[in-house]
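Here we show just some of the chains, and they stay where they sit in the whole.
The chains carry the letters A, B, C and D, assigned in the order they are written, with residues numbered from 1 in each.
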Amino acid sequence: GKATSSTSSKSSSSSEALSGKVTAVGSTALQPLAAKAGANFQSKNSKVNLTVQGGGSGTGLSQVQAGAVSIGNSDIFAEEKDGIKADKLTDHKVAVVGMAPVVNKDTGVKNLKMAQLKQIFTGKITNWKEVGGKDQKIVIVNRAQGSGTRATFENAVLKGATAIKSQEQDSNGAVQKIVSSTPGAVSYLAFSYFTNKLQAVSIDNVTPTDNNVENNKWKIWSYEHMYTKGTPDKVTAAFLKYMDSKTVQDSLVKDMGYISIHDMKVTKDAKGTVTQN
Amino acid sequence: MNAKRKDFVATVMINLIVAAVVGILVFLLTYILVAGLPHVSWTFLTGTTDAFSGAGGIGVQLFNSFYLLVLTMLISIPISLGAGIYLAEYAKDNWRTSLIRSAIEVLSSLPSVVVGLFGFLLFVVKFKIGFSVISGAIALTFFNLPLLTRNIEESLSAVSSSQREAGLSLGLSKWKTEIGIILPVALPGIVTGVVLSAGRVFGEAAALIYTAGQSAPVTNFGDWNPMNADSPLNPFRPAETLAVHIWKINTEGLATNAAALSAAASAVLIIAVLLFNLSARLLGNYLYRRVTASK
Amino acid sequence: MEQTNFQLKKQDVQSNEWSARLHHATRATREDWLGRGISYLCIGVIILVVASMLWFITSKGLATFTQNHVNVWQFLTGTNWSPDTGHIGAAPMIVGSFAVTFAAAIVATPFAVGTAIFMTEISPNKGRKLLQPVIELLVGIPSVVYGFIGLAVVVPFMRHLVGGSGFGIISATFVLFVMVLPTITSMTVDSLRAVPRHYKEASLALGATRWQTVSRVILRSATPGILTAIIFGMARAFGEALAVQMVIGNAAVMPKNLISAASTLTSQLTSGIGDTIDGTLPNNALWSLALILLLMSLFFNALVRVIAKRGQLKHER
Amino acid sequence: MLKQYSFEKTAVQTFDDSVSLALKTDNLQVFYGANHAMHDANLEFPKNQITALIGASGSGKSTYLRSLNRMNDGIATVTGKIWYHGVDINEPDVNIYEIRRHIGMVFQRPNPFAKSIRENIVYALKANGIKGKDELASRVEKSLKGAALWDEVKDNLEKSALSLSGGQQQRLCIARSIAMEPDVLLLDEPCSALDSISTVKVEETLLELQKKYSIIIVTHNMQQASRVSSQCAFFHLGHVMEYTPTATMFSNPQIPVTQDYIAGSFG
């Protein structure tokens, strides 16, 4: 759609009807939330035409930078991506997502040390029995290079080490299915994709829960961003404001298994430095 | 007797092959139908999707799939017809023609995501058409053109040349002969091409994600004026198709019953394809009989 | 008798009226111009589409070499694919695509041709009424569904059958085989049906068995059509991503054997493209994969065409 | 081995000014690529007569006939002149569609369109701008009567033409041609696929038609040539060897090659 948006003031005495076009493109992880919020927003502002599409964080950032869309959805800080001039973009954090390692149920592993996890993903440990599980080969399922989830995971777990070459999938759904059906499989997923068919793994006996994310006891988490280029226009600003409102943050965000930005007790910056609020 | 034994062996082999193929087909179809049909209900068929979890009905997506198909065919059939006629009738048998043929075939080997991105950058972004049915239809046309063109060309040139001579000897133009006399006879073959490419349209996801989009805005099925923004016929609205919906549920869907939803949607899709194929054949046969006056 | 020279006859004098009549453009002439115009236009549109796709992919795909100054040879032969760290060796994907496409075409062809023979020569009735609709149905199943069925059925099956994780070229081949089967079969059926009937009769009347007739007369004269069918099948296999990606293991490493994880050009491209930024090396590298794919498919096309020319039989319609 | 006959010795008649000609060719030559299939054919076809072209298989009869209404365009290279109403219709700028309207053609194998009987006739009429239900219906009736087919099909005009018997199909093709009201009708072995009854019918039709049309017919059947034609041209290996009144040709052939052919003793 047109990246531009126009506001026509068909003013009544009390309120001004918003109108215009907003297109948000990018992260598939953020897409359902944005879509639902967008639909709600639109039902309140019938003159607004709001489209939310996926395409991947890279696409979102590229296109918002090019001015082709009004909002670029991303799982990742713009600063983390080469080729994106982050200073030209404005970040709007709309949710926090926690991620955890998941393993196939019959590996018999429920808890891992951070170091072990790193060794597994760098290929130093290749059998579950080395970490107290069954005698079974480890099958690593990674996320696609460049994906936000992988970046978050590698920042928190590998800390600069390179993951061993392995299977790569590009969606939570595929990972979920592969891990639950492949003996010895290990990967990582956003909390909201946990099912009873796979085993979420605690790290150093910290369980992957929202609370632990909120106080940064659980280290693997990231923001969901909505980027705009320069100052957003009126409708876009109104929508972003709506995203930050209590209505969205307290119900939609939580329903979806994400963590409200309002509940966070810490802040992380693009370099990964965490500060208490 | 040797030859006869070979014949027997070959027949047995072919029957085995067919049995294997049929086995695979039947397995696939039952797998999808058995998993999906129990979850299909009227509300599922007509309801709207929850943008959030992907749960809920697939009414809009179902409509979108058909609408996109119709639009795609409206664009691609005339073009491939013209191109097929060119290849069958006007093209000389030289290197230029075979270059054209190769180029067309290469087009069909491009990954859908490439075509999708091309469509995205060109139609959605550059021409500012936006995520829309029409962008999707154009992108899908790119897939359809090779197969349809080849198919139409082959169906046309399979028609006996004596029919062509008959037309020309009456002073009919080449074009009139081709359109009025050869085309009707070639119709059944062309329907095969249409059916095959329709399948591709129904099943395509990757290209549509970037062009027709992944949202199915609730449309007003009472408003059939294509000019109106929320009319289902508006070609400029984003339109998630059933295949894209299935893809979405499977990749990022959060609904607790995602597996059932996807199975049900797949089953519905198969039935939709079946219905389309059957009606395309029926229509094809009807037209064939009409234009050729055969029983 | 001697030949008489041409003499002007009475009727030749009144030529003006007829000359006008026979030189005038008529409806038919105009129709022909129109028709020519339309069909040239249509082929022009297609050429334009192909050309712009080619230009699009080529310009994006060449950026890796022109802007990022990656060595073409290293790109083609390197085995380390991690664009984020600047390593872009596409050999694993080239080998993967090559293997999967060829294997699928090789496996699918006998099945498709066998089925097509059944549908045209052995049991035309059942073929037309039952097999054809069902086969055509398969084209409409979305790739994801194939992928998940592959994941749920083929991968565990292969795991039990040959060991390993079950992900690999062999599983991908199997899934692709099912996916390209409909295309190859339907198009083969069409070309078998187009073989003139009297060819078949001539052979049968000589006491040749059905198989002899099929293998030596019918298949031979349908060869060009069958090869086209295979091209289109391979094209589909080349371009397929979603399903392959789930069952091949999608790991950018040189496949060691048929059951170790591998990846294809298309699956890497599809899974990576959304997460890269326009104009950066990782993005350009993916487009280079698309370019390779294009070139490979051009090459196969030419190859099959050459084979077709060789084996072609001239026959009247 | 084929006997060698000299191509120098030919016997080709011409007509004087009192005879009006329908068509005439001047040094017509036809090449299929490098294959010189027709050498210098100089023939004159009088109006309202039937001229038969005879000769062995491959002697170039069809090649010659198809050149007359430019059906060889795009297939063969045709040089020389074809005079029709004082116009050389072998010129590139001539409107070939118009020529074919005026010079109709019927082929060896009946080739009706896969349409109804009526549509077969009406299709080309409509394409040439002839409209009006009544006009069309009367043309259909007239042409079918002209081809002696009306009685057999008048109750079934909507039936598929392909359901007719071979003989009926061929007569339909003739009807289709004469519905365009051509001047000249070219027929390439129109009876070779027909049984004797149908053949007789077609021959009767031709004899009737020559009152209105000039007819040129290729035939293998010498009896047929002698039954229907006034003039007869004998082709041999791409050369017109003899062109004389039919009676002369069969009773008193002028040159050795024709004599041998008529006697059935060459080759």
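Things to note:
Here is the rule we go by: contacts are C-beta pairs under 8 Å (C-beta built on N, C-alpha and C of every residue); 3 or more make two chains touch, one makes a residue touch a chain.
Since we're looking at a predicted model, the values are computed, not measured.
What you see is one copy per chain type; the file as a whole holds them as A x1, B x1, C x1, D x2.
By our rule, only the chains that are shown with their structure count from here on.
Annotation: 48 Å between the Cα-based centres of chain B and chain D.
Averaged C-alpha coordinates put the centre of chain A at 81 Å from the centre of chain D. Looking at chain D, one finds that residues 97-99, 102, 127-128 touch two or more other chains.
In chain C, the residues touching two or more other chains are 27-29, 31-32, 148, 270, 273. A list of each chain pair in contact follows: A-B, A-C, B-C, B-D, C-D.
Across the complex, chain D is touched by residues 160, 162-163, 165-173, 176, 180-181, 184-185, 291-295 of chain B. Interface of chain A with chain C (complex): residues 28, 54-59, 61-62, 66, 81-84, 137, 139, 144-148, 162, 165-170, 174, 177-178, 181-184. In the complex of the two chains, the chain C residues touching chain D come out as 1, 3-4, 6-7, 9-15, 18-19, 21-29, 31-32.
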